[in-house]
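Please read through the structure below; I'll follow up with questions.
Only a single protein chain was left out; the remaining protein chains are all shown in position.
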């Protein structure tokens, strides 16, 4: 089977496994106080040009979203997100579970538009009854989005301006951040993201790690007693070394970006193949995911020829939207085989 | 000032106050175990033709919505509501505060449409990823709706059928129920509502009481240990007599319906006056609230001539939607004065 | 039946009912923005000598405790209380329902001892693992306590000093405050309580009102957007007039204190009668409640002679602790009849 269904179907990049093996017999302190975690934090501070960044390693994206949102919002606040946002759709209510409403705005190619966010917040404060409504307390975006699209620098600046104007944090979900940073035409790098957002995370689970997300507070704004917050969310790993060692490795010699670039190179070939084969694109993405519209019969054929794809959603009664994803682990052989089988 | 801004700007119907005064020196047991509460429950069982109805008196509508929804849903379930529904907009996140998402569907005249609810639920179960989504666990409707509109019997039957098919409860918010029951052309009476829904409430706060809503579980489906649930929601009144006595009174000699009919008679005159004066209706309502679109300058004029209206929302940059409401307490003199001043 | 079982078995003081009746036809704005509520707030500011006090009227004690505690604590904090405290025992988990642990310390006559609170907090911070524990974020006391006992001024000062030293608020539950203020030998008045605590409430439900508690933030420390907080706790009364009018009345011509003094005078006679009749006191209280230990057979006899008492708890297999309470509504005739029947 050729694995194009998602970007988390393999284990970890070999360098990370080797580092886990190499350090295995070292006795290290727990709960994220070990030297590898410290080293990883330093490297991320350097990479983000944010010397005082407060960095915590967590196990997964939903967990990170839940902790950030519930720890930064007041009880009466909700989080603005695109209606296609991961927190709005695919986290089984993890945000509401902690007491907060997701204030979903219509998306544009999976993205929020700054002027629409501004209007939403302005309208809220203009409403005479707003004390009876959920206050907008944060803006959540994902980059790349759930559709693989990217914010431009000017789009992110505009969102940042809106948030600062209303004194609410801008939170960027970077579950697939490396694929965004490595996109050919992006004008957003890690340092700019750190500068324009208040908190964001660098995804490892979908980019070379067994698991792990590096959560970064960039404005000395990490909630007080954050370790206790992580603990009562039941997200504090006893062996913090597991995420620390992997991120230490990912941020050595630019490995994280290199893996992103590899996936993008593979994705460009993938896109070309899909075009050659006449697939209809639902949306063209500059990153590692491509969404195409296929007849429902095609689903069976793909399985028969041994191509694993991701089912996204129903398009109409006879068509479906499906996803092809490359990743840090996609090989040239995979791509070549795909071309032959499609 | 003429009070047409809402239906809760006066105290209570005099008969209720008299009952409170008359019973004042009686020593009664607390927490809803007094004889007036018991009597009120029996009268409501009779009025709903539901001899085993489980009835609890609570202080307000948001409280009732919160308790019903959070006690009937599993942790992974959300509640389907119209996007204009009270729980979706004007309860400051009280539903999310207890951990549940409001699954908002587009409204039609403030109402949910059964076929759209059916499609939503079917699509949910058809989605391969639905374990990662919030499960639809209840349908919430208000009757009258927030726009004063009413479900017909066939519309309610259709919703009831959808809910029973999917084995989820249908919950009817009756904060203004009496105004709906008394509407001229409605084919829904209290008994039919009790039959077609799984749980609903009869609003007192907006219909003659100082405060109080009668929550009715109609299918022997009240969650176990409901007193403890009400208590930990901090909604158990020590002097349950206060709501018990009022509802006992409201359900004596059909007073509740009579108050509704009075408000409707006043509302019909109100509508006629608004028509005569050339107001543009945003929506025509068969109940005690009318929504009209006015130029923003009109807002000032209304205040100047001593007419209190309810500001609803911005219509466009130069117009607003405002509400005129009659109630159990609106007098013919109020209506006559309104005609003169408008 | 003679009602000595609790202090909330009658309706409201007649003056409050009269005020409700007198204002009944006035059109007033909702949600606590009416003139009676404003007037009540001003009178409470005066009575507490706290001109900038932030005052909110809520329906009941559990609700007030829940809102204060959940809105003032960080998510990782709990509230210190005596193990006999209302929040620790008799609120069906209302505090935990909002996510916070009650950190119960052993009581002394129903009270917390300042030095023990200090030790608890110091030990917490001295513990190397305290990030994995619930942080002490507030001290909760009741005055009078659940056993009718009272803090002295020096005891309250000592608690206040501990709280200020650790920068956490001191919260006083005054569900029965008037009975404490009116006790013969207390050296704590309303102004001193306002000064030494950070937040407290003045109970109406058990002291002359149909319902209602006046919550007072004394240090300009009311949480931001408190109306929204009250709303999403589902505790915002549409007809705020109901509590506003009653408290306006209770704080006119010292009525609140007068009712307290009346109950204390009745309680002194009650105590004398219990002594004369040879009852064994579990604890002597200076306020309106007395707890005595009786043989279980006595329970039946009391009921037979028409005396309603409050069952408190099992003492041993053959004895029970029961409560006799006077209140604002206890008459001399009640006391005389009690003497005859006991």
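Order as written gives the chain letters A, B and C; numbering starts at 1 within each chain.
Criterion: a residue touches a chain if its C-beta (ideal position, glycine included) is under 8 Å from a C-beta of that chain, and two chains touch if they have at least 3 such contacts.
Quantities reported herein were computed from a predicted structural model and do not represent experimental measurements.
Colleague: Which of B:154, B:225, B:280 or B:340 touches the chain that is not shown?
Modeller: That would be B:225, which touches the missing chain.
Colleague: Residue by residue, what part of subunit C touches the chain that was omitted?
Modeller: Within subunit C, the residues that touch the unshown chain are 75-76, 78, 89-93, 96-102, 123, 126-129, 131-134, 311, 313-314.
Colleague: Contacts of subunit B with the missing chain: which residues?
Modeller: Those residues of subunit B that touch the unshown chain are 70-71, 74-76, 99, 131-133, 135, 223-225, 227-229, 231-232.
Colleague: Could I get the residues of subunit A that touch the absent chain, sorted low to high?
Modeller: 1, 3, 6, 8-12, 14, 17, 20-21, 23-30, 59-63, 65-67, 91-94, 97, 205-206, 210-211, 228, 231-239, 241-242, 308, 329
By our rule, only the chains that are shown with their structure count from here on.
Colleague: When you average C-alpha coordinates per chain, which one falls nearest the overall C-alpha average? Tell me, please.
Modeller: B
Colleague: Where the centres are mean C-alpha positions, what is the separation of subunit B from subunit C, in Å?
Modeller: 33
Colleague: What residues in subunit B touch two or more of the other chains?
Modeller: 91-93, 97 - these are the residues of subunit B that touch more than one other chain.
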